[in-house]
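Removed: one protein chain of the complex. Kept in place: all other protein chains.
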Amino acid sequence: MALSLRERLITGLIKASGYSAIVFVLLIFYFLLQEGTPALSQVPLGTLFSGRWYPIEDYFGLLPLISGSLVVTIGAGLVAFPLGLGTAIYIAEIAPRWMREILKPLVELLAGLPSVMLGFLGIIVFSPFLRSWLDIPTGLSALTASLLLGFISLPTIVSVAEDALDAVPKAYRDAALAIGATEWQTIWRVTVPAARTGILTAMMLGLGRAIGETMTVMMVAGNAPVLPRGLDIFLSPVRTMTATIAAEMGEVANGSTHYHVLFFVGIVLFLISLSVNVTASIIIFRQGKRAERMLS
Amino acid sequence: MKEAKITIENLTVRYSDGVEPLRNISLTVQRKAITVFFGPAGGGKSTLLRVLNRLNDLTDVASVEGRVLIDDQDILDPKTDVISLRRRVGMVFARPVVLPFSIRGNLTYGLELAGERNRDTLEAAVKRSLKQAALWDEVKDRLDEPAVALSGGQQQRLCLARVLALEPEVILLDEPTSGLDPISTGKVEDSLQELKKKYTIILVPHSVQQAARTADHAAFFLQGELVEHAGGKKIFNTPRDQRTDDYVRGRFG
Partner (left out) sequence: MKASPASRSRYIWQKVVFSGLTVITLLTVIPIILVVAYILVQGLPAISWEFLTAMPRDGMRDGGIWPALIGTLYLTIGTAIFAVPLGIGAAIYLSEYAPDNRWTRLIRLAIINLAGIPSVVYGLFGLGLFVLFLNFGTSILAGSLTLAIMTLPVIISTAEEALRSVPQAFRVVSISVGGTRWQTIRRIVLPEALPGILTGIILGLERAAGETAPILFTVAAFFLPSLPNSPLDATMALPYHLFVISTQVPHMPVQIQYGTALVLVVFVLVMNLSAATIRSRARARRQW
């Protein structure tokens, strides 16, 4: 094969670009570990997973932060799943063509809005509104954060779920309609189940987005690292892992225990997102293989 | 007796899943004549064409055994310059695929890949190849228009011209008229009769009738096996093998 030197060079660069993704993931993991694991030696494990986060007095319990993230993420899911799935079904199956051309760009617009801007609106408009409307002590709470976060996660869920619904072969729909099913029956009993893997993936990616969101929660979730005592946690201020890192990193001294613990929180976040993504990919890969076997 | 341009010796192709589309094929293809590879689907004809320009390198081939000599050089040798081979052995596909360029751009593409930059050489090639493909009169005023605006028959002749622009030695045609109307088909077949004076042509026809119309030599393929081959129209009138007779008479296929 008489490939010129120039072509071989270009091909090499292209190949290197491809593998760079692996290099970056490893780099990120490495640096997180490097700066985060000292926390394990400087703070006893029991304390690290205790319920009190008060760095000024050397209390580095992560549980309130983890629970804060969980509460807000679950809340976001409760908002985003029904809205997201419903919108996806509407766009993919019910809306006429011209309406799709309006709805899809609008959802894409939401995806582009910076989270800091939504947080800003949250502080200045949304949370005072919630406070007066619901007559609660503070508008900066898990509730506000969940609502905003759910909204921010919507574009992810809507676009992935809509792709999944679109990918269902027309033959399935035609077959159902041919035996007398109504459109809705076809959608609910044939199309949606056929797309369930993609829809599940959409939900997981949406959750992943919610857990990783930083600025909006930092601005509207309040600022109290507390453990939940009941369902009223939704109406009280909480602190997420992401907000903690963002808020406190600017004030810590390099190399201090606080500094290492914040990196450790970063490791926890990294591992959570890793597991969500790996699970989602395994689901996709397995579905792909099953589909191949069915078609061959 | 014209000399052989291509000599195929004991060619066997195996895919990575074990399937053998071609088994122990031995055949010679004469220079400057139209040789027809015909037979029912799955016979291995298209695979054989793709061996001849090493296009099968792109597919999932596990092994290729035997020798394929073009002008006494084994093109299956790993040291072969595949790039220049593909310029010498051009291929027209079943479905006309025009590149997303102008008509002129489609024709100069191959030459530009080879490094040709001289405007006059390129322009001359455009004119020559379009004339050889009997397309010149129809498009000479719109060479800069997108090729995709041409009709199906014109597109296919453009694909033929694209190959001719490189001045190949061998032209492979894989069911070139399967999607075309009878008039366009006729034009292509007429071009081939002209072209065979200069080039070695191998045609996979889309029907036995086309095979009978165009063949100077014919080879019948069945399930990867070369059943028989002969010169002239003998194979269609008095085949040696019963299977050939059955297929030619339409008892199966």
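The chains carry the letters A and B, assigned in the order they are written, with residues numbered from 1 in each.
Basically, a contact is a pair of C-beta atoms (placed from the backbone, for glycine too) under 8 Å apart; a residue touches a chain by one contact, two chains touch by 3 or more.
Computed from a predicted model, the values in this text were never measured in an experiment.
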{"item": "Listed residues B:4, B:99 or B:212, member touching the removed chain", "value": "B:99"}
{"item": "Residue of B:62, B:124 or B:148 touching the missing chain in the full complex", "value": "B:148"}
{"item": "Sole residue of A:39, A:211 or A:233 that reaches the chain not shown, by the stated touch rule", "value": "A:211"}
{"item": "Residue ranges of chain A at the interface with the undisplayed chain", "value": "3, 7, 10-11, 13-22, 24-25, 27-28, 31-32, 34-35, 82-84, 86-87, 89-91, 94-95, 103, 105-110, 112-121, 123-125, 151, 154, 158, 182-185, 188, 205, 208, 211-215, 219, 242, 245-246, 249-250, 254, 262-263, 266, 269-270, 273-274, 276-278, 280-281, 285"}
{"item": "Contact footprint on chain B, counting only the chain that is left out", "value": "53, 55, 58, 83-84, 86-87, 90-91, 93, 95, 97, 99-100, 109-110, 113-114, 146-148, 159, 162-163, 166"}
